[in-house]
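Below is one structure, written out as structure tokens, with a few remarks after it.
Here the complex is missing one protein chain, while the rest keep their positions.
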Amino acid sequence: MRRFFLIAPPYAWLLLLFLAPFAIVVKISLSDYALAIPPYVPKFSWDEGIGAYLSQLDFENYIFLTEDDLYWKAYLSSFKIAAISTTLTLLVGYPIAYGMTRVPSEWRPTLMMLVILPFWTSFLIRVYAWMGILSSEGYLNQLLLWIGVIDTPLTILNTNSAVYIGIVYTYLPFMILPIYSALERLDESLIEAAEDLGCSRLTAFWLVTIPLSKTGIIAGCFLVFIPALGEFVIPSLLGGSNTLMIGKVLWEEFFSNRDWPVASAVAVILLLLLVIPIVLFQRNQQKQQEAEQ
Amino acid sequence: MNKTSWFNVVSLTLGFAFLYIPMIILIIFSFNESKLVTVWAGFSTKWYGELMHNKAFLDAAWVTIKVAVFSSTIATVLGTMAAYVMVRGGRFRGRTLFSGMIYAPLVMPEVITGLSLLLLFIGIGLDRGVLTIVLAHGTFSMCYVSVVVSSRLVTFDRSLEEAALDLGCSSSEAFRLVTLPIIAPAVISGWLLAFTLSLDDLVIASFTTGPSATTLPIKIYSAMRLGVSPEINALSTIMIAIITVGVITASLVAKQQMVRQRREEQDAVRS
Partner (left out) sequence: MPNAVGRLTCPAANFAPVKTCAKSTDLVHAGRGPSLTTVEFEPWNDPQAKPLIHFQNVTKRFGTFTAIDDLTIDIYEKEFYALLGPSGCGKTTLMRMLAGFETPTEGKIMLAGQNIVSVPPNKRATNMMFQSYALFPHLSIWENIAFGLKREGMAKADINDRVDEMLRLTRLEQFARRKPHQISGGQRQRVALARSLAKAPKLLLLDEPLGALDKKLRQETQFELMDIQEKTGTTFVIVTHDQEEAMTVASRVAVMDHGKIIQVATPDRIYETPNSVYVADFIGDVNIIEGTTTAIGDDSYSIAWADGRAPLTANSNTPFSDGQKCHLAIRPEKVAITADEPSEAANAVQGKILDIAYLGNISTYHVELPSGVVIKAQAANTRRISRRSYTWEDTVWLSWTATAGVLLAS
């Protein structure tokens, strides 16, 4: 009985504010657009009964998503941008995580705090910081012109490149931390054993360190890839008009076009696409937990 | 033996430069005299002064703090309960659904969470404003709190609770007198995390707010869309300063406690 009172409040809260809203999204995605408030039909009424209500629902919005190439291009482009930025984040993050495990141990907590500190700082501010750097009269162009590498300013802000930089920058801690914790647990004597058995430093790194930090790498990649796929703030502030990302499309569909049924359908599809990496991520985590036991 | 190679030093230097130079530039140019952010025209603190007189920003900051305090408190209570249920609750009907609902918001894109909550609030006819943002933030923050608290509970020595029962506690007394005081640090960091998440959120707040309540991130975002401005730099600098001081203080306190505890343990062994 006591347990019931412990379970009931969070359970009810989540049912009401997480599951129910999502059911509404699914429902509206099956409705038709209307110039009304709220801007969709049918609205459920008890007079007509559930049968009549259900008969009015259809998959029109989903068919529309496949017909208008804006949407599937947006999904594809989100996927591409997320994948490229995840790879870049890994390339930037791994050497940092590796370096952190190589410094004397009394330094590590400080470095750890330096990695976590940006995570506590406002996301918006961190994205904003790059607007000033990347704009055509920004600090980067000023620097490059001053050195003489370029004659005319580069256009970086409002392109996909700026989005990559933004994602790498803001999600870097998510990549560093799991890799660092995997590398930190790595027994130094394994490397020494590999070298003793004839490996060079580099082959020992390649044959022992990398495979043993695999779970950290996979976890880090998913932690970057999953949120990057649905990212809104970065493409909207750093990306250009031709940067297609599904989070931005959804936002515009909702706030600018006020087409709630289509926005809902976009959301449902995005979520279905996310299920795959999330399930893979879960499996990786589980495997890691089992290995630890 | 020095394990740190040149490669490590270079990668760490470049890595941390990458993480911190953008912030440092932003802070430096908040003290720029000129309206043009990218051209240095001398030191000045006038943008801080202007910020202090910008009523819209101050109002938004107040709304944000209100939302963050309420939502993180709700999230901490519910999240701690959820964590306890997940770790100690054993089997019950609907456990799989429950754990799914706890973890899903962590990976759910904010646009979807925001959209779905907005549709709910419209559906049930709830006026959008501070209350709806608090509800929305409470929902996704409680999942973060529950992750933080349950990772502490997992390593919690179960025999402490059993000892309390053995010494005559009812199970609620055992929770109040033994479990809660011991997991308190995790509960507090859960609250801080929920607070920062709420302070930081743009997307969900944009969906769930009404005309009556504009939070600071919404205000900042609309200003940022117009481009870089020294006033935003000044505001960002203040926020970075607060967070930095907070995080460094917290970690110094934690470190000091750890050092003291270790010293006391060593003394105990010697005595």
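Labels A and B are assigned to the chains in the order they are written; within every chain, residues are numbered from 1.
Note that in this section contacts are C-beta pairs under 8 Å (C-beta built on N, C-alpha and C of every residue); 3 or more make two chains touch, one makes a residue touch a chain.
All values reported here derive from a predicted model rather than from experimental measurement.
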The chain left out of view makes contact with B
Given B:M52, B:L160 or B:L252, the correct residue touching the omitted chain is B:L160
Of B:G42, B:G125 or B:G168, the residue that touches the missing chain is B:G168
Contacts from chain B to the absent chain lie at residues 157, 159-160, 162-170, 173, 177-178, 181-182, 261, 264-265, 267-269, 271
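As a working rule, only the chains that are shown with their structure count from here on.
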Averaging C-alpha coordinates per chain, one finds the centres of chain A and chain B separated by a number of Å equal to 18
Chain A partner, complex, touching residues on chain B are 3-5, 7-9, 11-12, 15-16, 18-20, 22-23, 25-26, 29, 37-38, 78-79, 81-82, 84-85, 89, 92, 94, 98, 101-102, 104-105, 107-112, 115-117, 119-120, 122-123, 135-136, 138-139, 142, 146, 171-172, 196, 199-200, 202-203, 207, 217, 220-221, 224-225, 227-228, 232-233, 236, 239-240, 243-244, 246-248, 251, 255
Counting only contacts in the complex, chain A reaches chain B at residues 2-3, 6-7, 9-11, 13-15, 17-22, 24-25, 28, 38, 92-93, 95-96, 98-100, 102-104, 109, 111, 113-118, 120-126, 128-133, 135, 137-139, 142, 169, 172, 226-227, 229-233, 236-237, 247, 250-251, 254, 260, 263-264, 267, 270-271, 274, 278, 281
